[in-house]
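For reference, the structure discussed in these notes is given below.
Missing here is one protein chain; the remaining ones are kept as they sit in the complex.
Here the chain labels run A and B in written order, and each chain numbers its own residues starting at 1.
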Amino acid sequence: MNESNFLPRWVSIGLIPFINLLLAFFVSGIVIFFIGENPLQAILVMIKGAFYYPGSIGYTLYYTTNFIFAGLAVALAFHAKLFNIGGEGQAYVGGLGVGLVCLALDQSINSFLVTILAVCGSAIFGAFWGVIPGYLQAKRGSHIVITTIMFNFIAASLMVYLLVNVIIEPGQMSPETRDFSEGVGLVQIHKLANYFGISIAVSPFNISFFIALIVSFGFWILVWRTKFGYEVRSLGHSETAAKYAGIDVSRTIVLVMAISGGLAGLVAINELLGVHNKLLLGFTAGYGFTGIAVALMGRNHPIGIFLSSLLFGALYQGGTELDFEFSSITREMVLLIQGLIILFSGALAYMMNPFVEKIYYNYFKEPKNA
Amino acid sequence: MTTIEINEGNDTSVSLPSFSGSSIELKKITKRFGHVIANEEVSLKVEAGTIHGIVGENGAGKSTLMNILFGLYKPDGGSIYLDGNIVDVTSPEKSISLGIGMVHQHFMLVPTFTVLENVMLGNEGSFSLKKGEKTILQRLQKLSSTYGLNVDFHSLILDLPVGMQQRVEILKALNRGAKILILDEPTGVLTPQETIGLFEILNSLKNKGVTIILITHKLKEIMNITEAVSVMRGGKVVANLKTNNTSPAELAEKMVGRKVLLSIEKKESKIGNKVLTVKNLNHLSKDGVDVLKNVSFSISEGEILGVAGVAGNGQSELLDILSGIEQLQRGEIEINQTRLLPGEKWDPKKVREMSIAHVPEDRQKRGLILPFYNYENSILGYQRKERYSSGFLLDKNKILNLFTETAEQFDVRPRNPNISSNKLSGGNQQKLVLAREIESQPKILLIGQPTRGVDIGAIERIYEDLLRLKDSGTAILLVSVELDEIMSLSDRIIVMNQGKIVGETMGSNATEIELGKMMSGLDRTN
Partner (left out) sequence: MQKLFKLITVALLTLSASIVSAEIKPAVIFDMGGKFDKSFNESVFNGAQRFTKETGIKVMEFEVTNEAQREQGMRKMAQRGANVIVCVGFAQADACDKVAKEFPNTKFSIIDVGWLDNANMRQYVFNEHEGSFLVGALAAMASKTGKVGFVGGMDIPLIRKFACGYVQGAKTVNSKVEVYQNMTGTTPAAWNDPAKGSELAKSQFDRGADVVYAAAGGTGTGVYQAAADAGKLAIGVDSNQNYLHPGTMLTSMLKRVDLATYETFMDVKSGNFTSGVKVLGLKEEGVGWAYDKHNKSLITDVMKSTINGLSDKVKSGAIKVHDYMSDNNCPA
């Protein structure tokens, strides 16, 4: 039996995640208490740090953008029961797509056009990096978990080689390319606001956030409204049924991994076109991996993914603020708190179900006779 | 003989002093899963040394009840009495120690172990296996001679036929001192001959004082072997009856809650042209086993061809090949004058395009995607058809309308398109699949186990639908392990054994004995 069979929707997708979150905060609070800080104050700082201080919302939404792309990538693959752990590598190679397009064209053609092409480049390169494991799974039966993990390593090595030896800006210590030329890139919101005479705090928040929202809507249409989405979900629930239904399983797997990789690749537009304006080593910083937790927590639905991305964005940004505010809360501590929240709302997501179920039925509802 | 006084609950006098079985009584057992009540105040009494049947449709709560008795579920209310004493069955271990043994529908045996090793499993005795082996071997020999349970203790489980494996399960339970034996749908996998053998064993167990609870949906078996029967419906016991005082019709009526037609009226078939011809079909399974050997037959318009046989004799593979799920390896298939040879592209999509519909044997794994909504399942396999879509997109409104129509026409309940199909009963799931496939107006329908896990009420309806489809000129290939079903629906019957067609007969003059012989392969060797 499916857990959610017993409880109404608002409880299973609203109340329980909320309780999980409270639990995580509670346990984090205990930890903070033991290192000698005031837990309430710390949480207040986190919340303010994520939403209140100048520029903080911008940072939160900037992280959110990364998580939306990475989360959608993982979620699409999940719908086909494929565990794409390669979001990190796909995002990284997506960055190569951005970099190559910009470096090759930014001197010669219109920068707006370069930006558009770079966005496409990120998706195409990411898709390419997803297709290979997809193909190996579909045609050779190599397990996608293994291959995508390996492709993360391959992506990292490839990028190191290219950035250190090929596309590094000469005479530069850090393995980075030269800056993309002025005008190439996705405009940051504070600059946009300045242009209209509104002054808002500087942050890396840029229009790729809105691209992420549009892509989320497209994701919903794709999965729940198209023939392809229908076949993807069929495959995800039951491969035997999918075969019975005449669905070309291999083709569907390869396509799903292409789109999934493409979505992950889009992380690069936020990072490279929106913020750094050059291709640099390690810009993915684990966002691809966090995407797995985001998708899990968001129940693979765009709205859920948006909300969990926002939560993770707030955690990242609020956590940074904790590090600023308390000298005793180090970045390792922040990592621990973030880990606790992932643990409670991801891995232990169903832990509270039996308990809530009991309370719900004992105090709120008389059972119906089935 | 024992006297049975179910409702009054008097003590029975067992005339076998050598081994005194136990009586068991359930009082007001209640078990809830969330808001679903699986058992509601179930009370029944099984007398010592009797065979007690429990019948009920799928989802009536039989399995839940037995799992409570075996300690797998904890009841929310009520109590269990063993020989008049209240007991608390908290775990299977506890249940075993109380003398309750269970033979599950799907055997719990390690295929690569010998019979002896399987019996020993979880009961190894000392650290050294040798010693335990010796004592258990002695005990097994005694048990098998007492009850006529003859098995070779040293052969591997995977080498044994299903009927023998079942005996091992029974031995396992007896070896642990079971005085009460619960059997869950024990005849589902057996040939008629094996069934007879099983019943002989059960009778001898009973005569030695063992109490037996038999869960089944086959009313004939209840009538043949039990002393008393409890009928369950909707989680409750609706009747406790003495078998002598009841009839299959009464039991069926109590199970379904209304009068049920047990026999079907067939119109005379109007058989037309041949539409499907299979010639010399051979097939090797992935493990390299010859699962089909030189299978040849044909079906015509307006004809139902029944394929009888014990499960696992090549029928499933035959369906898989014809429906395009498996590739054609050797042989030839001709559909409406189109010849298909090995090596040609052959998949379910192409099969559907050739107007062949398929109701698969396993509707839960294949025919439906259980978490999908009903309306989504109503297009499975037809999702790329123009009538359901516009461009890349599926046209949800069209699908909903179509679902509403067909649900009405084929009596799928509940009619709600927006609930998951796993919330439908087995029968309604099957009606949903059947509706979808018939809706495609096929020239040929392949159907496997049409009524497996389907309640009696729905069976009636499914038979009617199949016959109507046949009358409209569709050729139907019917694969089933239920002989009654094959005999009452088919115009012609072929029997399969070990991948071969071992016999063919007309539906009108087939008998169970004759078919049973063919199924077990005896007919040819004799």
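The rule is simple: a residue touches a chain if its C-beta (ideal position, glycine included) is under 8 Å from a C-beta of that chain, and two chains touch if they have at least 3 such contacts.
Computed from a prediction, not measured in an experiment: that's the story for all the values here.
S.K.: Please identify which of the visible chains the hidden chain touches across the whole complex.
M.R.: A
S.K.: With the missing chain put back, one of A:Cys120, A:Leu213 or A:Ala285 would touch it. Which one?
M.R.: Missing-chain contact among the listed residues: A:Ala285.
S.K.: Kindly state which of the options A:Tyr62, A:Phe125 or A:Phe289 is in contact with the chain not pictured.
M.R.: Answering carefully, the residue with contact to the hidden chain is A:Tyr62.
S.K.: Touching the left-out chain: which of A:Gly71, A:Pro175 or A:Gly291?
M.R.: A:Pro175
S.K.: So one chain is hidden, and I want to know which residue out of A:Asn110, A:Asn194, A:Ser250 or A:Thr330 touches that hidden chain in the complete assembly.
M.R.: Residue touching the absent chain, from the options given: A:Thr330.
S.K.: May I ask which residue of A:Val160, A:Ile198 or A:Ala347 touches the chain that does not appear here?
M.R.: Of the listed residues, the one touching the omitted chain is A:Val160.
S.K.: Kindly note down the residues of subunit A that lie in touch with the hidden chain.
M.R.: 38, 40-41, 44, 54-55, 59, 62, 160, 164-165, 173-175, 202-204, 271, 275-276, 280-283, 285, 320, 323-324, 327, 330-331, 335
In the analysis below, only the chains that are shown with their structure count from here on.
S.K.: Which residues of subunit B touch subunit A once you look at their complex with the stated criterion?
M.R.: Subunit B reaches subunit A through residues 32-37, 40, 234-235, 323-325, 347-352, 358, 360, 362, 365-372, 376, 379-381, 383-384, 389, 392-394, 396, 422-423.
S.K.: What does subunit A use to touch subunit B in their complex?
M.R.: Touching subunit B from subunit A are residues 1-2, 5-7, 221, 225-228, 230-231, 233-234, 237-238, 240-241, 243-246, 248, 357, 361, 365, 367-370.
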